[in-house]
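Removed: one protein chain of the complex. Kept in place: all other protein chains.
Read from first to last, the chains carry the letters A and B; within each, the first residue is number 1.
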Amino acid sequence: MTISVGLLGTLVTICLIIVAAAPVLLLILWLRDWKRKSLW
Amino acid sequence: MNAVTDAILNPAIGWSVLAGFSVLWVFLGWYWGRNADALDDYVLAGRRVGLALGVATAMATWVTSNTTMAAPQIALQMGVWGMFGYSLGAVGLMMFAPLAGRIRRLMPGGYTSGDFVRLRYGKTAWRVFLVISLCYSLGWLVSMGMAGGVLINALTGIPYHYGMTVILAICVSYTLLGGFRAVIGTDFVQAVLILVGVVLIAVLAIGNIGFEAIHSAALERRPELLNLLMPAAIMFLFNNLLFGVGEIFHSNVWWSRAFSFREGVGGKAYLLAGLLWAPIPIVAGFIALPVPALGLNVPAADMVGPLVAANILGATGAVLVLIMVFSALSSSLDSLLAATSILVVEDIYRRHINPAADAPTLRRATSRVIVGLGLLTWMLCAPRIATLAELLYFTGAFVASTIWPIAAGLFLRRANTAGAITGMVVGSAAGLYSYFAIGFYVAALVGAAVSMLCVIIGIIAAPASFEWRLLSEPEPAKEHAA
Partner (left out) sequence: MALPIVLALACTHGAFAQSGDPVTLTSDTEIATAGYFQLLWEAAEPIRLVESTTADFDDPHTVYEGSDSGHTVSGRADGTLFYRLESAATGAVLVEPVRVVVAHHPIARAFTFFGVGALVFVATAMLILIGIRTADDGTERAARSTR
């Protein structure tokens, strides 16, 4: 049962988007903690 | 077809990249560690780490050089289920989320996973557990050191011993200078670099070749890689999940974070870190699939990641891979050094050698152990014995056998000592046997299953009735106020 190129492409692209969004999310969290002085 | 014997990156560029980031990590280590004199500041960053740093450190530490180099390797060997299966390693992080909160509540003054096993199950179980934990930690340390040396050598031609020594020396230095705050702080920067690096390499690779070409060449030359019913890959799925759960549930690397996070942060941090980590092995693993389309020769499967990146992207790709894997290595090495040193100081030095040690003594001991661990790792990496790297494959059976003793120990009063000890010992043995009899991709699964049976039989046959209060212990004598 071979995975289709469409399915493979879609899954990898979704993962790419999440990985690309991750640093943005981390920076937003960092800013929020920094403002509340709860970084550490 | 390409010869691999030539280095892809000019050694001068390689040295500059390494030097630049090394200076950065050491400076940050010094800066953040400036006021970490008290024991709890040095080893647990003051027990108040917030969500942003918490998520980043959990995610970055779990991205090791293995994630960036072994995920492509597994994809090359086992295909699509291999790379999706690798991402099931995220489940361990997510399942640890409820444990992190409970650990902090049950043991507000705790330091290590060893503390828990000792208080919960007694000294024999504790010593069995320590053997497993220390072997695993050392195996992981050595595999990181070796990976660093090999990667730098493969990309730049810089000799293995130089690259390996530099990476170990830098990580020991900033961990020593800044303690756990340095580890967590640099992990944030390293997390961002890892994520950006992975995205750039993948986007450029896909842009250059395209999904169609990648898929059709793989279908023609290596068809089983696209087969959703490839047997070994199916066996690999839950094995990898349980290996990850075992690694995280038992290792002080994750317990030390649970102790260091602010109240209420642990659960969210681990859950979010797991979700952010999960797509990384899929994207990294996907890098291996263009091999047939590129007509690239891969002499050894574990080189496929850097080979493909450098082939498609040339020197730029090599620099990206170098920065990304260096970040992945550093973020794991610093955590390992810190967590293993706390384990050694707390569970061996304080509990076996000097029970009356006060906090300042322990703080000094921790520094010395960090240096000692660095030296020991260096000595074990230097001869480049392949079997030490393979040790980590063996540890799948051992670490997975700790899952039920730990989880049941945290939640079920009735989990008893005999069940825990037999679970760890018999589970490890069964896992090891299946490693040789069937393959590396079932060892953890068998270890976890057999161990689970032992713990459950123990609960049914001779249930204990543990008092959770027994897990709170007074902390070592603090320094006197001036």
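Here is the rule we use: a contact is a pair of C-beta atoms (placed from the backbone, for glycine too) under 8 Å apart; a residue touches a chain by one contact, two chains touch by 3 or more.
Note that the coordinates shown come from a computational prediction; the quantities given were computed from them, not determined experimentally.
Asks: What shown chains come into contact with the chain that's not displayed?
Replies: B
Asks: Which is it among B:Val196, B:Val308 or B:Ala449 that touches the chain not included here?
Replies: Residue touching the chain left out of view: B:Ala449.
Asks: Tell me which of B:Phe243, B:Phe326 or B:Tyr349 is the one touching the absent chain.
Replies: B:Phe243
Asks: For the full complex, which residue in B:Arg48, B:Arg102, B:Lys268 or B:Arg364 touches the chain that was left out?
Replies: Selected residue, touching the omitted chain: B:Arg102.
Asks: Among B:Val49, B:Met78 or B:Cys454, which residue is in contact with the omitted chain in the full complex?
Replies: B:Met78
Asks: Please identify, in ascending order, the residues of chain B that touch the omitted chain?
Replies: Touch set of chain B with respect to the missing chain: 1-5, 66, 69-70, 73-74, 76-79, 91, 95, 98-99, 102, 105-106, 139, 143, 146-147, 150, 153-154, 160, 218, 221-226, 229-235, 237-243, 245, 297-304, 384-386, 389-393, 396, 403-404, 407-408, 410-413, 439, 441-442, 445, 448-449, 452, 467-472.
Everything that follows uses one rule, which is that only the chains that are shown with their structure count from here on.
Asks: Centroid of chain A to centroid of chain B, CA atoms only: how many Å?
Replies: So the centre of chain A lies 20 Å away from the centre of chain B.
Asks: Could you please specify the touching residues of chain A with respect to chain B in the complex?
Replies: 1-3, 5, 8-9, 11-12, 14-16, 18-20, 22-23, 25-27, 29-30, 32-34, 38-40
Asks: Going by the contact rule at the top, pick out the chain B residues touching chain A in the complex.
Replies: Of all residues in chain B, those touching chain A are 45-46, 48-53, 55-56, 59, 80, 84, 181, 184, 188, 191-192, 195-196, 198-199, 202-203, 206, 211-212, 215-216, 219, 223, 226-229, 262, 275-276, 278-280, 282-283, 286.
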